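The complex appears here without one of its protein chains, the remainder shown in place.
For clarity, chains are labelled A and B in written order, and residue numbers in each chain start from 1.
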Amino acid sequence: MLTMKADRTGLSIRAKSNLTGWSFILIAVVMIATFYFYPMVQALILSFKTGTGSNLTYTGGSNYVRLLSDKTFLTALSNTFIYLIIQVPIMILLALFISVLLNDSKLKFRGFFRTAIFLPCVTSLVAYSVVFKYLFAADGLVNSLLMKLSIIQEPIQWITDPFWAKITIIFAITWRWTGYNMIFYLSALQNIDSSIYEAARIDGASSFKQFTKITVPMLKPIILFTSITSTIGTLQLFDEVMNITKGGPGNATLSISQYIYNLSFKYTADFGYAATVSYSIVVIIVLLSILQFKVAGDKK
Amino acid sequence: MRKLKRVFTYAFLVSAAFVSIFPFLWMIVSATNKSVEVTKGRLLPGSHLLDNFRKLAESTDLWTSLWNSAKISVLTTILAIVIASLAGYGFEIFRSRAKDIVFSILLLSMMIPFAALMIPLYRMFANISGNLPAIGIDTMASVMLPTITTAFLIFFFRQNSKMFPKDMVEAGRIDGLSELGIFLKIFMPTMKTTYAAAGIITFMSSWNNYLWPLIVLQSPEQKTIPLLISNLGSGYSPDYGLIMLAIVIATLPTALVFFLMQKHFVAGMMGSVK
Partner (left out) sequence: MKKVLALFLSCMVLLAGCSSVGGGKEPAASGGNSGSGDSGSKAEEITIWAWDPAFNIAALNIAKEAYSKKNPDAKINIVEFAQADIIQKLNTGLNSGTTKGLPNIVLIEDYRAQGFLQSYPDAFYDLSGKVRSEDFADYKIGPTSLNGKQYGVPFDSGVTGMYVRKDYIEQAGYTLDDLKNIDWKQYIEIGKVVKEKTGKDIITLDPNDLGIIRMMIQSGGSWYLAEDGKTPDLADNAALKEAFELYKEMMEANVVKVNADWSQFIANINNGDVATVPTGNWITPSVKAEASQAGQWAILPIPKLPQTPNSVHATNLGGSSWYVMNIPGAETAADFLDETFGSDVEMYQNLLTNVGAIGTLKAAASGEAYAKPDDFFGGQQVVNDFAAWTAEIPKVNYGISTYAIEDILIVEMQNYLNGKGIDQALSDAQAQAEAQVK
């Protein structure tokens, strides 16, 4: 749409505006090139080296061969995908739903609700992991509540059972990041002209229809943004796993980022292989992001 | 039907708020208890708040760390949202094929785990320490520089610029405003809520940033709040009451920033600007 307009105003202006455009993005490009791309290239070189600590030597692609037969890596990869597939859609929908509820100007205590729901992502992980472990302990509050309500007979081993530990992690991520994603939706919702809704209401459109026919299409760029950033966030998931289950029981909740951390710091440092694992995440994220852009039809 | 919907809305929001706020409340309650009571999971406020506070103030550089964190976070936030919004706006309003390619490449920088960048980054800062001690390791600048510009924030501003009516740019041009003028006088005021959201998120991640400051800072007088809290929990017999109090103190600024900013999220803001 914009390029069409530029066409109309003639070539020299277009070239000038192109130059202005570049000057708008210059600082950002320089900063990111220096502080991200330069180290990324270094890390790529590192991923072809092996050895512990400072005894690093080039070994060609041996790290990448090791990656394919590394059981722990494959476990971490499949755990991470389980988190991704289940958690990201739930969280995005929940955040969207809450934002729409909170966007109602007739709602009372909006400030309180917003702040309360936002609070989890600023609550320190230390506090939150201690609380979570209390709530989800075998004799914790959640179990006693569920048992009182006769929903379950036996206490659920939320943290020490391989299946339930994954569920607990999914709860934890959703709890912590829903309010965070809500912010992006709330701020974007302000940019939708309220007269559109009024017009729809006069036409007799139901709330559900308004949501699917106005809100979702209008918020599409932001929905794309949150789903890509949440995908990245989940693939780089570290804090929740590290603080709540440490990856256990066994490796049932281990995430790729935690494995990278273990390789770099918990075990005798092997930064070359850690870089290799990191690049495996990059490849996966790139593929997924391309897919998400395509699905969202951003090119239009 | 209407009424039912209202009841449902409130019931849902109240329970969501309760679930969200519970650990936060527990944290505040725990800050008033002794360590033993905290580990036992006591849910009632105790009488050790002042005691914990006195110990915390005596045994740590609490005020220095708070001041360091505040300086870093405020500066980072302001610089970050200006740089990122300029870029996000530039990418969308002056869209071209070349810029789209540059944009996709910038997005790549979000995708690598930070742990992989740490060693090259550290080496970079250690090497410039000799010539440029002002931005070498163990300085505030070294903490901030890699975190000021993120593809994440540029992406956020770009996506929001997509919702910005392009007619307003044209109108600005017709009024004879410079391109920067259009950005400053039309885009910025119109997108206030976007700036508010970006400000909250950037402040929060800067305030809570842990790994990089840990690596690059050396001296105790430079420490930030997350490093201080990390120290508190590291002993054989950590004092949980003290830790909880420190966490409450560390959390309040971000909560406050949010509370102050969220009032900008008022429906129909856009209409009134027009």
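Please note the rule applied: a residue touches a chain if its C-beta (ideal position, glycine included) is under 8 Å from a C-beta of that chain, and two chains touch if they have at least 3 such contacts.
The model shown is predicted, which means the values in this text are computed figures rather than measured ones.
Looking at A:52, A:144 or A:206, the residue that reaches the missing chain in the full complex is A:52. The chain that is not drawn here is touched, among residues A:20, A:174, A:210 or A:251, by A:251. The residue from B:203, B:240 or B:258 that touches the chain not shown here is B:240. Although one chain is not displayed, its contacts with chain B can still be listed: residues 35-36, 38-41, 59, 71, 75, 78-79, 82, 118-120, 122-123, 126-127, 129, 132-142, 144, 184-185, 188-189, 211, 214-215, 218-222, 227, 230-238, 240. Even with one chain removed from view, chain A keeps its contact list with that chain: residues 50, 52-55, 66, 69-72, 129-130, 133, 137-138, 159-160, 162, 244-252, 262, 264-269, 271.
Rule of thumb we're sticking to: only the chains that are shown with their structure count from here on.
Inter-chain centre distance (chain A to chain B, centres taken as mean C-alpha positions): 16 Å.
The residues of chain B lying in touch with chain A in their complex are 5, 9, 12-13, 16-24, 26-27, 30, 41, 83-84, 86-87, 89-91, 93-96, 99, 102, 106-113, 115-117, 119-121, 123-124, 145-146, 148-152, 154-156, 159-160, 162-164, 166, 170, 179, 183, 191, 193-194, 196-197, 200-201, 204, 208, 229, 233, 240, 243-244, 247, 250-251, 254-255, 258-259, 262-271. For chain A in complex with chain B, the residues that touch the partner chain are 1-3, 5, 17-18, 20-25, 27-29, 31-32, 35-40, 42-43, 46, 98, 101-105, 107, 111-124, 126-128, 130-132, 134, 175, 179-180, 183-184, 186-195, 207, 218, 221-222, 224-225, 228-229, 232, 236, 238, 256-257, 260-261, 264, 271, 274-275, 278-279, 281-282, 285-286, 289.
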